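Have a look at the structure that comes next, please.
A selection of the complex's chains, in situ.
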Amino acid sequence: MAAVITKVKQKEIAQLIEKGKRLDGRGLTDFREIKIEQGVIERAEGSARVRLGRTDVLVGTKIEFGEPFPDTPTEGVLTVNAELVPLASPVFEAGPPDENSIELARIVDRGIRESKAIDTEKLCIEPGKKVIVVFVDVYVLNHDGNLIDASALAAMGALLNTKVPNYEVEDGEVKIKSGHTQLPIKRNPVTVTFAKIGGKLVVDPWLEEEQVMDARLSIAIDDDGNICAIQKGGNGYFEPQMILEAAKIAKDKAKEIRKKLGW
Amino acid sequence: MTDKPEKLIDKKGLRLDGRKPDELRPIKIEVGVISNADGSAYIEQGKNKVLAGVYGPREVHPKHLALPDRMVLKCRYHMAPFSVQERKSPAPSRREIELSKVIRESLEPAIFVEYYPRTMVDIFVEVLQADGGTRCASITAAALALADAGIPMRDIVVACAAGKAGDTIVLDLMDEEDKYGTADVPVALMPNLNAVTLLQMDGILSYDEFESAVNLAIEGCKKIYTMQKEAIRRKYASAKEEGEE
């Protein structure tokens, strides 16, 4: 059912990249245009919609009060979930999350978690008993390639936009009060994804590039330019030198994007 | 969480959001919003935000479900986890499964299913934000997505609810009226054929009240129908413009 790409087009894409060019006119390390709208879902505690070219991802956050994990009794809980709804692509199917949506959610989760983007200590209400639980739901509306970077951006956009309702604790039960405070955010990680096509790296692959790529590499970079999460994907490989090259480019691109978004 | 309001209709006969009993919520419709889908539409009705996409006619999957004399129509109504007050689990609820069925059965009467035997058409509805009346907004959007996909139809199906809030028969119930009102009557219509393709009711109505509610809902449907056609016209105008550039 997957949209199949012809051998001819495949060759064409690879040959262009060989020359440092891409079918849609971008340079090898150029992102597509990034549009971000925050607060689009009033019912959600936070939300952001990111368009990366024609790729379209909506993220909503919900706040609940629950128990901490036994091994982190003084920290709030972050739960990231991704849905590749069949509306978004002819290759997505309804049903429980498959390996692709689980991998996407876990990559987004790691970028946020490992960079310590959320100040989870501030989400503790009563150690070991009550903490704030942050649900981040990634909802893909149109898939035109590089869901990882779009989802990671939309997730951070939604978190930056998330309001925690005021509450008080009475007899061990949390009561919601009027008003709210901003979710405490410490870091703004940005994820940069590469495709390896014909021995070259290209940044932010769109759908047709993903269909011909050998392998994929996603690198999350924090505000200080440190690497905080990596995921290789796809059925190909990378030479060690290429990985180091990608890490360097990712650092620059993340800085560029963070600047552009004012993060 | 919204608390129960003291009154749904004030002394002047106006509703919580200032509407008159027979007034629709603000509606915004857009056709052709998902580039991957064969047809798509987006609707905002009050705070409802609903996206509908259509894929097909395409191969039936799995193959043994193919029908020799007609297309197979499938429909999935689904709510985003963040679309409602309390986070909704992504697994389909019983409510979503029922609504998927009634929405499909509200659209099927309009489709010339016999034109494309051995094929399948998938309708996917995603509720991004819910505010009462999502099934009607879903039908209105899904019918446009079908039209946008070029599926041959007898008419564009359109849907709207009427109901009873306090003692008044009102049009297009919003969340609070749905929850604290006396009755809710969602109706889907093919206006040109005067054919009701969806009818449900919750609550308590006398026969006369029911008659008024059905008639009011049909009036509402007809108003939205005009907006649907306008949205299609805009889409084709802009497509034409792009083509001419």
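Which chain is which? They are A and B, in the order written, and residues in each are numbered from 1.
Note that contacts are C-beta pairs under 8 Å (C-beta built on N, C-alpha and C of every residue); 3 or more make two chains touch, one makes a residue touch a chain.
Here the structure is a predicted model, which means the values were calculated and not measured.
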{"item": "Full-file chain stoichiometry, since only one instance of each kind is pictured", "value": "A x3, B x3"}
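Please note the rule applied: only the chains that are shown with their structure count from here on.
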{"item": "Length of the line joining the C-alpha centres of chain A and chain B, rounded to whole Å", "value": "32"}
{"item": "In the complex, chain B residues that touch chain A", "value": "1, 34-37, 40, 47, 49, 51-53, 55, 58-59, 61, 76, 78, 80-87, 90-91, 122, 124, 126, 128-130"}
{"item": "For the chain A and chain B complex, residues of the former touching the latter", "value": "1, 41-44, 47, 54, 56, 58, 60-62, 64, 81, 83, 85-90, 94, 96-97, 135, 137, 139, 141-144, 176"}
